[in-house]
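The other protein chains are all here in position, but one chain of the complex has been omitted.
Chain lettering (A and B) follows the sequence in which the chains are written, and residue indices restart at 1 in each chain.
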Amino acid sequence: MKQEQAQIEELFDRLFPICRSISGPGVRETLRILQDYIPLTVEGVPTGEQVHDWVIPKEWRIREAWIKDEFGNEIVNFRDSNLHVLNYSTAVDRKLTLEEMRPHLYSLPHLPGAIPYVTSYYTPRWGFCLPHSQLEKLNQGHYHVYIDSEHIEGELNYGHLILPGENKTEILITSYICHPSMANNELSGPIVAAFLYNRIKKWKSRRFTYRFVLAPETIGSIAYLSRYGAEMKKYLHAGFVLTCMGGQGSLSYKNSRHEIADVDLLAQHMFKEGRIEGRIRHFNPISGSDERQYGSPGYSLPVGQMTRMLDPGYEGYHNSLDTKEKMGIESLLRSVDEMEDILRALELDGFYINNNPYGEVKLDRHGLYPDMNHTPRIGHSDNTTIDQRTRLNAILMMLNYTDGQHTMRNIADRCRVNILDLAPIIELLLEKKLIAGPYTEKRGLFD
Amino acid sequence: MKQEQAQIEELFDRLFPICRSISGPGVRETLRILQDYIPLTVEGVPTGEQVHDWVIPKEWRIREAWIKDEFGNEIVNFRDSNLHVLNYSTAVDRKLTLEEMRPHLYSLPHLPGAIPYVTSYYTPRWGFCLPHSQLEKLNQGHYHVYIDSEHIEGELNYGHLILPGENKTEILITSYICHPSMANNELSGPIVAAFLYNRIKKWKSRRFTYRFVLAPETIGSIAYLSRYGAEMKKYLHAGFVLTCMGGQGSLSYKNSRHEIADVDLLAQHMFKEGRIEGRIRHFNPISGSDERQYGSPGYSLPVGQMTRMLDPGYEGYHNSLDTKEKMGIESLLRSVDEMEDILRALELDGFYINNNPYGEVKLDRHGLYPDMNHTPRIGHSDNTTIDQRTRLNAILMMLNYTDGQHTMRNIADRCRVNILDLAPIIELLLEKKLIAGPYTEKRGLFD
Partner (left out) sequence: MKQEQAQIEELFDRLFPICRSISGPGVRETLRILQDYIPLTVEGVPTGEQVHDWVIPKEWRIREAWIKDEFGNEIVNFRDSNLHVLNYSTAVDRKLTLEEMRPHLYSLPHLPGAIPYVTSYYTPRWGFCLPHSQLEKLNQGHYHVYIDSEHIEGELNYGHLILPGENKTEILITSYICHPSMANNELSGPIVAAFLYNRIKKWKSRRFTYRFVLAPETIGSIAYLSRYGAEMKKYLHAGFVLTCMGGQGSLSYKNSRHEIADVDLLAQHMFKEGRIEGRIRHFNPISGSDERQYGSPGYSLPVGQMTRMLDPGYEGYHNSLDTKEKMGIESLLRSVDEMEDILRALELDGFYINNNPYGEVKLDRHGLYPDMNHTPRIGHSDNTTIDQRTRLNAILMMLNYTDGQHTMRNIADRCRVNILDLAPIIELLLEKKLIAGPYTEKRGLFD
């Protein structure tokens, strides 16, 4: 655990300084480092390629960027923070008055100490971002603005990986890799995805195939869908866009577009049955992350969004206050733990079949029942006995409702327990061949 | 507007004095006057024709009706109010004592100044209606009762009109024309229908075909259905029985028999989203108007009933207190306005298709989006910006849910706005060929 947390921090520290954008060397370097933790295949879509309603833009390369005053004093320098330059900025090398430069400077009046994160991908613009407190102190006079950047024919990159399971039905784990030096609203997602991969890989068995996708937000997932969307439409059972997985709060899940897909109902179950603290939000196509693309009407995939520290709910949203300290490395570990629980629950969920569906199963014959009906009144302090009763009740519930029409989550709901609490009983009943499953689709008892 | 209100009053004043019944010259004269405002085709069903479980009765003609006391003083005279005679009364010319005459006199003890409206269509009877205060003052003695009426082989008349639209799917607007001199519970319906016709006629385009039907209540709509019901069953999408459209209150809509037909859900939407003040009632086949016929089990058409001043909820119900003043001419204009809004909303409602359903539409490419992500914190007093945000959100909602499975009303509900608020955006997206529709039936994205 301690070791895993140290590894998480190491990965974080390697990724943080990189100047990412929707394309370019920063994205490739990010993917390369991630490959030390998760064996992603990296692919590229060339500039100019049409991906659905979008066109892959040119790659952005940036080498240097600064403002100097007329005395040659550096006001801001890209070296200090890659947030200082408008992301995807065109090149500039001019001398201007403060008034002329002013429209190209971005700051946050309500957070005077923060450098904002601003982008202009689809309209050519140059600009700098700086703390409002600094902006307000700028003297009249002339300034030299210098950005050494270029936009070249290149490609847009993403990394992905298929971890095969017992069947082809897929679970998607995805996040984005396009924000520059920000912690919660950038690195938390890919890092949790990478460490989650390492957990899943070690499971004894895997019912589902897991698809990991790390791509630039919006244009990246649209490009990915234009290549793999038809395949995902065929196989995808559930998916999670991971974003802002740090912070102190509890999880918050935004439903897939379906609102009642299995993944949505499972998330609801996990939070309701108290295994994991969290809450559910409705889907909307307005704000959020790539669930908007996976949930566009042509795909309408069952992909929700999981977050801990909600988008505009924290000060560091899209600015330099989004630091490792605010995010918290231990929060990422907690996110890995909780996401693993959710995925394990998803593995258990599904439709099961009782192999002896006529009349009750004779439990004692299968070593599942006390052999005499004498139950003297039991005090509620006798916890062992109560647990035995709960266990027996759960067995009876499971044998009655494993009819191919109720998922294990439905059964857990009837038992008022979390589906993970049923795991040992499911294993036992499967082992004794009393039930068969899980199946992803409803089925009749004798299909 | 002023002019329209004056026209409404003019029509009202021409129609009010006529002695209507379920058949006869009064109905024909009413239809003839209405034809000056709406080009109805008038048809007749002959006496004795079987219409479903009913038979068209004889036509009633009345010329004179009075009661005189033994001194020749007129007690009541049909000339003063056509409510004084029992509607459809047989002829009589007899001298009777007060006791003998008493069972033939109708009054309202709880409204001693009102002349009640009483009918006896299917059992031959003679009778007079008078204020209870007058009845109580009648002296003992002899009276001469005289009604010069006859029941002849004739026909039952109704007027109807088809205003064609882009497709054959129909909207029904109907009311009744069988009550004598009453304002709210007679003339408000046909008048609102006539002026609504003139509004719809002027629309730039019309998706639906509009069917206007003005017929005597119950027997008239049953006769109409026996002729046109099969056609309506094929084409009717929504309908409104207009009744009691005057008064100060807000609208009240009685659901069609389906309770969840599109017309019902639209009415609910219009009232919920505050565009129009109103409330929803459940369907019942017990009280109300011709929605009971359109909603009989064999037809089960999606026809609701719209009213403003509810039936037994006002003093003037079925008596001489139902006057122009109580009703209010300006209330009819308000009803025309609100019904026009409802019909415009119905035109917009329906299923739409996003023509670029894979991934988000790239809004800036279509001139629909700010081209940079920098949104400085916006104070809620800055209404313009908020509206822009609402508009952008609505566009994103519309592009996501125009999947052939959600109606525009569903989308408006998700946006928490009225469907009419979306009208300019719908027009814009249609114009830019980003969406197609509206379709009346659900469809797949590529049908």
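Keep this in mind: a contact is a pair of C-beta atoms (placed from the backbone, for glycine too) under 8 Å apart; a residue touches a chain by one contact, two chains touch by 3 or more.
It should be emphasised that the depicted structure is a prediction, and the values quoted were computed from it without experimental measurement.
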- Message: Going by the contact rule already stated, which one of B:Q3, B:N73, B:T123 or B:N139 would touch the omitted chain in the full complex?
- Response: B:T123
- Message: For the chain left out of this view, which of B:L225, B:L396 or B:I426 touches it?
- Response: B:L225
- Taking the entire complex into account, which one of B:G113, B:P164, B:P285 or B:P424 touches the absent chain? B:P285
- Thinking of the whole complex, not just what is shown, which of B:V51, B:I177, B:L266 or B:L434 touches the missing chain? B:V51
- Note on the structure: Missing-chain contacts on subunit B, rising order, are 51-54, 106, 108-110, 116, 118-120, 122-123, 125, 218, 221-222, 225-226, 229, 257, 284-286, 292-293, 295-300
- Message: To test your reading of the contact rule: which positions on subunit A touch the chain that is missing from view?
- Response: 354, 356-362, 364-365, 371-374, 376-377, 392-393, 396-397, 399-403, 414, 445
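Keep in mind that, in the parts below, only the chains that are shown with their structure count from here on.
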- Measure off the straight-line distance from the CA centroid of subunit A to the CA centroid of subunit B, and report it in whole Å. 55
